[in-house]
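Every protein chain of the complex appears in place save one, which is left out.
Think of it as A and B in the order they're written, each chain with its own count starting at 1.
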Amino acid sequence: MRDRIVRLLVATLAAFLLALPVASLRGNSSTGFTIVWTPAFVTAAMVLVGGAILFAAVEAQRRGTAFWDARAATDSAVGRRRPCAAQAWTLGVLVATVAALPLLGLPGAWTKLLLETMVFATIAVGLQITIGMAGLLVLGHAAFWAVGAYTFGLLTVHQGWNFWIAFPAAGVAAALTGLVIGLPALRLRGDYLAVVTLGFGEAVRWVIKNEQDVTGGDANLPGNIVPGSFRKPMGALGEWLWQPAAVDGRTFEPGTVQALIDRECYWFALVLLVVCVACVHLLAKSRVGRALFALREDETAAKCMGIDTTRVKLVAFMASALWAGLAGVVPAVHRGSINPEMFDFNTSVLFVAMVVLGGLGSITGSIVGAALLWMLPALLANWFPEVQEYRYLFFGALMAAMMVVRPEGLFGGARRKGAA
Amino acid sequence: MLQNLWNGLVQGGIYAIVALGYTMVYGILLLINFAHGEVLMIGAYTGVATLAGCAGTGAMEAVGFMPCLAMAIIGATCVSAAYGFAIERAVYRPLRGAPSLSPLIGAIGVSMVLQNYVMRTQGASPIYAPMSHPAYVASLGASNWDIGPVSIAPLDLVVLVVCVALMAGLWMFVQRTRTGTAMRATSQDRVMAGLVGIDVNRVISVTFVIGSALAAVAGVLLALFNTQAKYDMGFTSGMKAFTAAVLGGIGNVPGAMLGGVLLGVAEAVGIQLLGAEYKEVYSFVILLAVLIVRPKGILGERVAEKV
Partner (left out) sequence: MRWTPLIVAALLAAAGCGPKDAPAGGAGDAGTVKIGVAGPVTGGQAKNGEDLVDGTTMAMEEWNAKGGVLGRKIEIVVRDDMADPKLAPVAAGQLVDQKVVGVVGHFNSGSTIPASEIYNNAGIVSITPASTNEFVTDRKLPLVFRVCGRDDQQSPAAANYIADVMKAKRVAIFNDKTAYGKGLADGVERNLKGRVEVVLSEGFDKAERNFRPYLSKLKDANVDVWFFGGIFEQAAPLLLQARQVGITAPMMSGDGVHGYQKDFIDKVGAGAEGTLTTFLNTEGAPGYAAFVARYRARFEGKEPGPYAMYSYSAASILLAGIEQAKSTDGVKLGAAIHAGTYDLPMGKVTFDAKGDVNSGGYVVWVVKGGRHTVVGK
């Protein structure tokens, strides 16, 4: 106990000293140096509290009383057990509850937050195929999301396609993009692949940003058409599904349009997520899925076993791009407008963080990871509006601490060799 | 055209020093140190604050600009090295031996913390180097030298000289000293290095300290070059340097230098010839082209796969 207190004190002192120069020292060309003490003390206090929590968690972990029982939660990890009837039943109840929430008077803020979380969860589960199963690190996954969103937006707005044709087209376009970027991946390994996908992601964003005449660039507009009209030209089915009373703008009832759109997108995103989870689950159990796991563990060995690594890698890339592309449709409809800045490198990193934090190879983990990483900053801002400027500081610290405490991710199984 | 070749060379020199930090850490830990850019940013802030303070207290008038710059660089180096050391101890060491993506996410967390921390404490607006100070104007702000079509600023020369000196120094350190030998041994095989009596933990700490110190120097130079330091400056530089390190063959010290310079030149020449619209795409195309021909980077060794 004493030992730990001493370590904590040392850590605080170190943090204080470390924080001192950057936090307190102000150089000014007219007045010279000034020293402001408060920020350094605040930082030291934050580190003290954070350090105490971290130490407590590490100690708990060390004593074998891990606060989170991993085994119990990894039941649905891919490729483990066959889902039995009870599991299917509980899953059904879960999905039904989530689906019923908007009808039970879920506030608008929650609807939006959950809807966005489900979109991110869909993408994270899809990304699980490349990172979790095949062990290929992708740092440009947002590009596939962008391709899906813009394909959908441009087809519906510029070409006037029906929603139900444009929707799969978005997925197909993203999958084809996955094929294109998957080809160089055949030769590259580990971080070389990571940096190529990173560059690719940025390149896609720049193309969207620069081709303003087609994509609207930074101004959010699909061409020169009203962003809201993303929702208009979706044909009869789309109209029936998405078109509330009138979005003309002049004849609506105040406040109702956005609420309706939120709710309908919510259900759409939920269905998409459920289908995605089912597909990825089936993929994991299929021949291809097994081949992907083999690829992750040892590429050379997998090759020797007669696995066509080329084909399997391409399938992984295309499948995970497909889900990102399909998920791209939701923000296009829900937000009514899309912007290239939505698909920057930070977003790609966020996707990877969702997968890794949740646990490699675990579908449940990806969903929980998406929920944590997307909902937490928003909730923090909502719960503590006075200190909302500090939310990302806290969030980053929590992310690092969580990784230190559970390196294999929340739902990651026994330690395995990871990607890269 | 020649002017932009020169501009690219200078910018590439800065990329190269940052890339060295990435490549050294990667060589030993096989880890992408995503917080490296933030360490650079902290160095830049310390350096610019020192310079501005020197200008404000009158020290700069008394001793001239260059001693102040030296002091700023030394100060920034110390602070950044301390941060690098602390980050390794707090986040990467507990994660050693964990699945290789976990430290990556830890690093992203750290970089978020550092960025927001500096934004909160030093403000979101950029801080400017005292470049209108008479002492600066008298030394580095003096008029440019025109050599044919190329106009060379004194600052450019300082940047290049420091870059070359640092690279040479690092090369000597890695090749000639005992610690450098230990570093090379650790990067070849960490377990074996430990068995033959090398203190691996110490070597890793030293690597982080050196890498962070290099980043700090790059940060100060970059801040001078860009005239300002801002809390988010580490992100772009970090990403560029990471690309440069991979381009040259990650884990390879001369490769990082080559990659950095190549990237800087490619960008500047690309802007000159093809326009700025697709600046970020040029580096990607070059990267892709190089990696398709040489999947392990320009100078990356073709290591036989262990089966």
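Here is the rule we go by: a residue touches a chain if its C-beta (ideal position, glycine included) is under 8 Å from a C-beta of that chain, and two chains touch if they have at least 3 such contacts.
Owing to the predicted nature of the structure, the values given are computational and were not obtained by experimental measurement.
Note that of B:268, B:286 or B:299, the residue touching the chain absent from this view is B:268. The omitted chain makes contact with just one of the residues B:199, B:277 or B:301: B:277. Touch with the hidden chain on the side of chain B covers residues 3-4, 7-8, 10-11, 119, 123-126, 128, 131-132, 141, 143-144, 151, 153, 155, 225-228, 230, 232-233, 236, 267-268, 271-272, 275-277, 279-280. Residues of chain A that touch the chain left out of the display are 72-73, 75-76, 86-87, 90-91, 93-94, 97-98, 101, 104-110, 112-113, 209-210, 212, 217-221, 226-228, 247, 249-250, 252-258, 261, 335-337, 339, 341-342, 344, 378-379, 381-383, 388-389.
Here is the rule we use: only the chains that are shown with their structure count from here on.
Rounded to a whole number, the gap between the C-alpha centres of chain A and chain B is 29 angstrom. Those residues of chain A that touch chain B in the shared complex are 14, 17-19, 21-33, 39, 43, 58, 131, 137, 184, 187-189, 191-192, 194-196, 198-200, 202-203, 206-207, 210, 300-301, 345, 349, 352-353, 356-357, 360, 389-390, 392-393, 395-404, 407-409, 412, 415-420.
Within the complex, the chain B residues that touch chain A are 26, 30, 32, 42, 45-46, 48-58, 75, 79, 82-83, 86, 90-91, 94-95, 98-113, 115-118, 120-122, 127-128, 130, 133, 239, 242-243, 246, 250, 277-278, 280-281, 283-284, 287-288, 291-292, 295-297, 305, 307.
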